[in-house]
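My questions all concern the structure below.
Missing here is one protein chain; the remaining ones are kept as they sit in the complex.
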Amino acid sequence: MSEAPTTDITDIHAVAIRFAGDSGDGMQLAGTRFTEASAIFGNDLATFPNFPAEIRAPAGTLPGVSSFQVQIADRDILTPGDQPDVLVAMNPAALMANLPDLAPAGTIVINSDAFDERNLTRAGYTTNPIEDGSLNAYRVLAVPMEEMTKKAVEGTGLKGRGVLRSKNFFALGLMGWMFGRPIDTTLEWITKYYGKEPDVQAANEAALRAGYNVGLTTEMFRSTYRVQRAKMPPGTYTNVTGNQALAWGIMAAAQAARLPVFYASYPITPASDILHELSRHRNFGVRTFQAEDEIAAVGAALGASFGGHLGVTGTSGPGLALKSETISLAVMTELPLLIVDVQRGGPSTGLPTKTEQADLLMAMYGRHGEAPLPIVSVSSPADAFLATVEAVRIALKYMTPVILLSDGYIATSAEPWRIPDLSTLPDISVPFATVSNDPERFLPYLRDPQTLARPWAVPGTPGLQHRIGGLEKEDRTGNVSYTPANHQKMTLLREQKIARIADDIPEVVIDTDADADVLVIGWGSSFGAILAGVRRVRAKGHKVARVHLRHLNPFPKNLGDIVKRYPRVLVPELNRGHLWRLLRADFLIDAISYSKVEGRPFKAAEIESRLMELIES
Amino acid sequence: MSEAPTTDITDIHAVAIRFAGDSGDGMQLAGTRFTEASAIFGNDLATFPNFPAEIRAPAGTLPGVSSFQVQIADRDILTPGDQPDVLVAMNPAALMANLPDLAPAGTIVINSDAFDERNLTRAGYTTNPIEDGSLNAYRVLAVPMEEMTKKAVEGTGLKGRGVLRSKNFFALGLMGWMFGRPIDTTLEWITKYYGKEPDVQAANEAALRAGYNVGLTTEMFRSTYRVQRAKMPPGTYTNVTGNQALAWGIMAAAQAARLPVFYASYPITPASDILHELSRHRNFGVRTFQAEDEIAAVGAALGASFGGHLGVTGTSGPGLALKSETISLAVMTELPLLIVDVQRGGPSTGLPTKTEQADLLMAMYGRHGEAPLPIVSVSSPADAFLATVEAVRIALKYMTPVILLSDGYIATSAEPWRIPDLSTLPDISVPFATVSNDPERFLPYLRDPQTLARPWAVPGTPGLQHRIGGLEKEDRTGNVSYTPANHQKMTLLREQKIARIADDIPEVVIDTDADADVLVIGWGSSFGAILAGVRRVRAKGHKVARVHLRHLNPFPKNLGDIVKRYPRVLVPELNRGHLWRLLRADFLIDAISYSKVEGRPFKAAEIESRLMELIES
Amino acid sequence: MTDTTQYTRQDWQSDQEVRWCPGCGDYTILASLQNFMADFGVDRENVVFVSGIGCASRFPYYMNTYGMHGIHGRAPAIASGLAVARPDLSVWVVTGDGDALSIGGNHIIHSMRRNINIKVLLFNNQIYGLTKGQYSPTSERGKKTKSSPWGVIDYPFNPVSLAIGAEATFVARTIDMDRPHTQEILTAAYQHQGSAFVEIYQNCNVFNDKAFIALTGKEERDVNRIVLEQDKPVVFGPDDAMGVVIEHGEARIVEVADVGIDAIHVHDATVENAGAAFALSRLSHGPTGPTPIGIFRSVDRSTYASDLQQQIHDAQAARGPGDLALLIAGAGTWEVSD
Partner (left out) sequence: MTDTTQYTRQDWQSDQEVRWCPGCGDYTILASLQNFMADFGVDRENVVFVSGIGCASRFPYYMNTYGMHGIHGRAPAIASGLAVARPDLSVWVVTGDGDALSIGGNHIIHSMRRNINIKVLLFNNQIYGLTKGQYSPTSERGKKTKSSPWGVIDYPFNPVSLAIGAEATFVARTIDMDRPHTQEILTAAYQHQGSAFVEIYQNCNVFNDKAFIALTGKEERDVNRIVLEQDKPVVFGPDDAMGVVIEHGEARIVEVADVGIDAIHVHDATVENAGAAFALSRLSHGPTGPTPIGIFRSVDRSTYASDLQQQIHDAQAARGPGDLALLIAGAGTWEVSD
């Protein structure tokens, strides 16, 4: 990097790049490294990994294509970009699958070595798009990446098939040069990660440098781009995925509650990474338990809660369905329990690696009998941290299971996160009962008059022995009771306990223009797309109001007032209208559902155009 | 019975009798026999059995009390009566538990032998109510039933403890005399049932006769009552419980569909009797499969459906929760499947032997992803027969899982049923696919343009080999597809398929007075209480409209128009407002929920007074 | 466990009235357990009973300990979480043949292989009691019940074989009526480190009366009980005339006189290899003839909770107790200043 580039540098505000290749091509890694380098450089960014449900579909086929999109910007951005400006296509299938998304006149960086007849046929091309003129509307940079990688790696000691594995680092180097990313961050990472395999380390380093240098030296790349640092609030930042932030949120909540974490789970895409992350931290005293199935997982977590731990279980939709009977037991026993649902496309196995928001009504109603519980949602990767702490706070304070809804998009995509000062986290600890609350006998269902929570007396506490269970409980004593009046009373008590949480959560903040007569209301991962869409509409001079919900049950107290204030209420959701139905039933407003079920997030442009339709109608 | 009674006979229109005793006292049997005799005599009737969750709680205790109420009438009645007119109390606990329900100035027939100190204490009496004047407001007939039974049984060969077991027949005989029931029906039944144990048979016969004769001859019973035959539409009648009618409905539907029944279930109160009933009928080719759990049960039923059988699975709330993941698979594979949910009090284990209607929202929404399916409900024991046939019709015609909601009250109570002419049942058979629907390859997801149902090609059919499963299916081919547009399309297709059923079900019939401005709308087992309540209100000269729903998803097409027509809409439900929420969300009407969660059915008087409140407000 | 506290059976009785059918075998087992607990001087607050649903599963209500009456089949899962989180507690599971082996089969086998420190007491009455008389996975073939009016066509599980096949480290069988034997087995189960699986033949006098009469009847019991005793030859019957040999992996009943006492299998529950224990379990399939009772298998193995504790210990030794701020920062950070 001593030599100064002889090319033009164009300053741009934002660019979205998509790395696409075969599942085996290491595109997720290339994308993540590019993201990391950009984050450390100081851009704002958002990412969107997209990979097939198969571990590795046959090389070169369309189902085997894996991609990673990242948008970097010099200002606060909210989505990975609706359409990539630059597409890196490692093989014909990657080109075929991703070209439709590319921005008009976008740039395509092609690994031309992969465009041989075999691969072209597999992808469904009859002629070579590099040569047949079909890409004329784009700026195409065809680079023989494999050949160049091989040359670069020569002499590092790595031999045979392994050599070609480094080609993702070549591509990464090329992109690094093109967008002025310093390569040292990546070099450091390579050392850290491959340090134990010196030949692989050397090969990857060589490929990375080669890619960068090819950019620097060949005629082909006449111009590079510069995306300046974004202005972000001062602080220390790191880049997190939603699953990572959620896992850390569990640990932080446990710390704030002064409880050990017990995380019981059964692996399932896209929730497994929470288990992976937590299982690494034995030194924090985190206990992870990979159960035999989801029912066992929630059972074990509930058992741990009974024992005074912070019982947590995480899963995706199919697993939540299986857990529902046990969650109902948690409602009846009134034990704190956090249930994380990282939603994915359904029904049934559905689209396991794609995103959706179609579990909300199951979270609300998917239990037999009257079994209300609080629901908290996550609206972005970084947001997962505090959303989790909030969900745990409610679970402990109100002695109740809580469902925390995340989704596949949040789980796997990343964004910069200003690390909070952990010492500012609220103290959410609740005292265990240690002495009897009644001279005669301990009353496990005697409630706190304000929260209606029952006491948490954990085994090992002398004198407070008691029995709980799934049969209807008698008020105060917790004995089994089949009395009609008691069942009525307890059903209402359980309902009121949850309803009262509305007094203990922040009112929704409305982001509104004066005189706006359209309100857009969302929840979960559509946060970024909705906000970006609203900004665009405002940029055109229109007035819009916007609300994004964290608490889905109970709703914040002022929500009814707010939604009734606007003649038109748009509810964009990645489902067939879940929040929409809840709003209609609760507030009798004729809200408009904007539903999309394509297994992928909203684009800002979609929100923008739907809003424009509404405003102009 | 040669001697004519010397007592007065009073004609009455209706009477409600409650037999109450220890779980071991055979009160369910006495009640059922009394019912049967009344049915055969020609009364209209309705019953309400009520028993503890324990098999046999310690004798003499309150939790051990079991009761059976029956109302007999000379006209069409709808409920077992709000308050019994006559209470048979076999022990102090039975008196203690049931006295609060007795009608003012009602009659109490007491087994005085059981009122010894031990039993009194166990029930919580400090003095003997027979003697202490506390029953002065009632007509009390204390009979030393045990003593008399012993005497009667002497010489029949039966010895020891067994003797006292016949005392329920003594009580039955007494009641038979009191209400002019012929005892021969019961004698026949005893012969049929105990024929193989001659000493037991003889003892029961002797006790029955003795009870009858004691009434006939002692001074104590000065008056008897006569409830005339009810005027009912002509036909052949039998007395059925809901579970029985439902089981027969499954068999009838299978016959009408020309399919073999495959019923897979895991025992659970109050659904087990469906399994018991069906397992008796091997000669009909009915296959029952007691699975290892509810998940296996629904899985096996689905497997049988794939194989071209009528796959049915039955359960209660906790089991439905467990089945939800597999039901979602049935939605995706679009196979016909009937899921019966006999609802009971919840959440969790809740009140297993009590009734509730709190699974409706779980039936609607308790699955991950968008997994809509039709819901049909049962409104009385006899109604279960046709409701089941209707549910099966929909499942087959639309290739979809259907949830049929019954409840504990319907399941165990009985009413006279005019047996339909089975030859008039509709032909609900659907043809299996036998030849390919496409020249190239069989398309398992090519739909019928009208119903949107896919073809049912069962294994064994040459040339139609195909694979289905839980991953999103490609339109037409049924191949796995992760394509965004396809997922959107298929989600909508599955939704529309269910929505279109609205075109194929009867519109709701409204039972309305001209100018009524209150509409009461119900579903399920509250049918009788609501209708009876409405009649009472009308009898007072008020105008009311009434709708009772069989189809809960989709709603009948005219429902929206109807509910919007009435300024006040009352929705009585044994839950916290399930139908109420659906109506609000669908039609944006400010309906009023009348919720009761006591584990027991509505009383006509409750409906009446709530309606009167509304009318007078 | 403290040796200072002196308990009586009454101390272990809760204030709830016991509600099984009069004559039910569950009463006897309850008494045995309360006696055992009192004798052993366990502290009540450190004991937890977890159960599923069924007649047997009402057990926790009657013990003056901590307890959870869970849901059908899930007690081993709930207990596993509790026992792993709180290795200081003594965690017991009470379950029925339906609860444990039908709906709960998976949790049972997994808790066994993991050697989680829970004591599973399976009250096997070969019937569904609470739901009033359907057959269970241990009901014999041909049995006519409410749900099998034409006779059961399932082949039953042999619970002891199943547990051994699932890698259980402690497997035993006893009989409700035999209180001293029950207490002996409970003691051994309590002392065992890890999962213990105890099958207790329990008479349901309402729906399956006399199912175990071959082992409890005055006349039959001496002929049919094969009491397994550690390090002793497996002999039984009047005058110990009958014995068990194991040949080609197969246990057979012989007359001791025919083979000589030296040919008789000497029982050792502590051998690591589960072959002999399994072979013994195959001597009977349902208690209608000679049936072994006692401890089939009892081997030492680290428990799940202790291994987990060790990992926590090792991790803390290697990395310190864990600082969340450092962990988060460790993933790569950058500073933004004003």
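For reference, chains read A, B and C in written order, and residue numbers begin at 1 within each chain.
Note that in this section contacts are C-beta pairs under 8 Å (C-beta built on N, C-alpha and C of every residue); 3 or more make two chains touch, one makes a residue touch a chain.
On a predicted model such as this, the values are computed, not experimentally measured, just so you know.
In the entire assembly, the chain absent from the figure touches the shown chains A, B, C. When the full complex is taken into account, the listed residue touching the unshown chain is B:Gln255, out of B:Gln255, B:Ser429, B:Thr483 or B:Asn558.
Of the options C:Met37, C:Leu162, C:Ala214 or C:Ile295, the residue whose C-beta touches the omitted chain is C:Leu162. Of the listed residues A:Arg56, A:Arg118 or A:Arg226, the one in contact with the hidden chain in the full complex is A:Arg56. When the full complex is taken into account, the listed residue touching the unshown chain is A:Ser272, out of A:Asn204, A:Ser272, A:Thr313 or A:Ser377. The missing chain lies against chain B, touching residues 36, 39-42, 232-240, 244, 248, 251-252, 255, 260, 262, 264, 281-285, 287, 289, 291-293, 295-297, 299-304, 306-309, 311, 325-326, 329, 333, 418-419, 422, 441, 459-471, 479-480.
For chain A, the residues in touch with the chain missing from this view are 53-59, 61, 63-64, 266-269, 272, 275-276, 279-280, 282, 288, 290, 292-294, 318, 348-349. One chain of the complex is left out; on chain C, the residues touching it are 102-106, 109-110, 113-115, 137, 150-151, 153-158, 161-167, 246, 248-251, 265, 271, 273-280, 282, 301, 304, 307-308, 311, 314-315.
Just so it is clear, only the chains that are shown with their structure count from here on.
One simple way to say how far apart two chains are is to compare their mean CA positions; for chain B and chain C this gives 39 Å. One inter-chain figure worth recording: chain A and chain B are separated by 46 Å, centre to centre, where each centre is the mean of the chain's CA atoms.
Note on chain placement: the centre of chain A and the centre of chain C lie 43 Å apart, centres being C-alpha means.
The multi-chain contact residues of chain A, meaning those touching 2 or more other chains, are 295, 325, 329, 333, 469-471. Residue positions of chain C with contacts to 2 or more other chains are 53, 69, 71.
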